[in-house]
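A single protein chain has been removed from this complex, and every other one stays in its place.
Now for chain A:
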Amino acid sequence: MPSPTDDETSFPSLNGSASLHAFGRSHLSPDDAFTSPPRPLRSERSRSRRRKRPWKKLMWVKQSYPDNYTDQATFLENLQRNPRLKPYDFWPLVADSTVILQHVCSVIIFIVCFVGIFKERVSPVSVTSWSSGATFLGWILWERWLSEADDQDELGGVAATVTGRSGSMRRPGRAGSIRRPPPLRVDSAPSTAGPSAAPSAASSTTNLHLAVRWPQSGSTTSLASHNGSGLSHSLSHTPRASQEHLPELPPPFPVEENRSHQRLETIKSALLIYCTLLGLSPILKSLTKSTSIDSIWAMSFWLLAMNIFFFDYSGGVGAKFPASLSTNAALMASTVLASRLPSTNHVFSLTLFSIEVFGLFPVFRRYVRHFSWKFHVLSSILLVMGAGLGVGLILGDTKATGGGWPWKSGIVGMVVGVLIAGLATGGCSWWLIGLQKYKNEIRGPWDPARPIILSRPRWDDDS
């Protein structure tokens, strides 16, 4: 860094030893700063006579180096490449991708059910009643898990035995859902959802300006508060307190009383949703009468695609309103689809079913994954098989079987579905791992620093 006085005199020391090779390269890449060969010794000696002090990466010192001097030792020394790279392992990646698989499968199952209803192969009432029954079962299951979690919190040491017991309790419910008749088994899985998502579905539907408008806004607030307290095992009744997730707070009065209270509220809210839907169905039925059918298909396709792409796959158990855009899109799609159905009964059934599939089932899946990994895998497999089977049954030729169910094509669909799912998860995981070698994240002192602030809540609490 020359000063006005010494820069002119110091520059001639650079010439003479300039060794310029003749090969055509117009740029030095950033790496060349590292890999370039060390300076010839001869010039080092001649330099050391003239320059006593080494170059420093400072601007306030007057240095006898030109402005474009690049110090080979320190240039880009703070460059970091891929500083936080965590290499993926294959099997954990596959395991994690089952979350996406599950969601896609449940969307497929919904579509299959709609087509079944639309083609009048399945009675809408049976779909709804089976799915509602499964939802009820799922709710009981969920209640049990929650109480186990409480017990574990309280007992601690005896957690193992509790888990063992719960495992045995869990299976019958699940087995019951497996033994159902095939077209209904398709929707049995999505419908096993806990009530915790009821408010989320409800509040999402409030945003759905098209159709479902809840007249009692007060009731939704109370739902939200109860859901929140159910999650947090505390009885704070204000909506604000319930939004904050406070699992560490001890329940103010006995757990059992608390729980039965919650159950009552949940049943109440479920009844409320049921009745509102019943009332709204006639309106929904004529909603898209003036729209042509192909635009309905296109619209619902895009809406369901939105649901899949914007779904919150990473959300944990505590997520309050997971991915409202995704849920809204799905519910809108189902509303639009339901409006093409012939009777009020159909419309009501499909809408209720969609709430169970898109509102409650994701939450239930999250809990399943949280509480039991084995069960999660089992449900993934069942979902894949169910989706494949459903698609096969729908695409199969009914005339060949004389009006009955084309079981053969259903089985083929199931096999193909399992194959596709396996290939897709394995292939995509393998591909992602393969792509990691192209990752080149550059970090250095020019990046904005991430401030570490500890006492942020300090002045929030003091007030």
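Note that in this section a residue touches a chain if its C-beta (ideal position, glycine included) is under 8 Å from a C-beta of that chain, and two chains touch if they have at least 3 such contacts; residues count from 1.
Basically, contacts and distances are computed from a predicted model.
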{"item": "Missing subunit (named according to UniProt) among the choices \"Radial spoke head protein 9 homolog\", \"Phosphatidylinositol N-acetylglucosaminyltransferase GPI3 subunit\", \"Calcineurin B homologous protein 1\" or \"E2 ubiquitin-conjugating enzyme\"", "value": "\"Phosphatidylinositol N-acetylglucosaminyltransferase GPI3 subunit\""}
{"item": "Of A:Y69, A:F90 or A:W297, the residue in touch with the unshown chain", "value": "A:Y69"}
{"item": "For chain A, the residues touching the chain missing from this view", "value": "1-4, 7-9, 11-12, 14-30, 32-33, 36-40, 43, 57-61, 66-70, 72, 75-76, 78-79, 441-442, 444-456, 458-460, 462-463"}
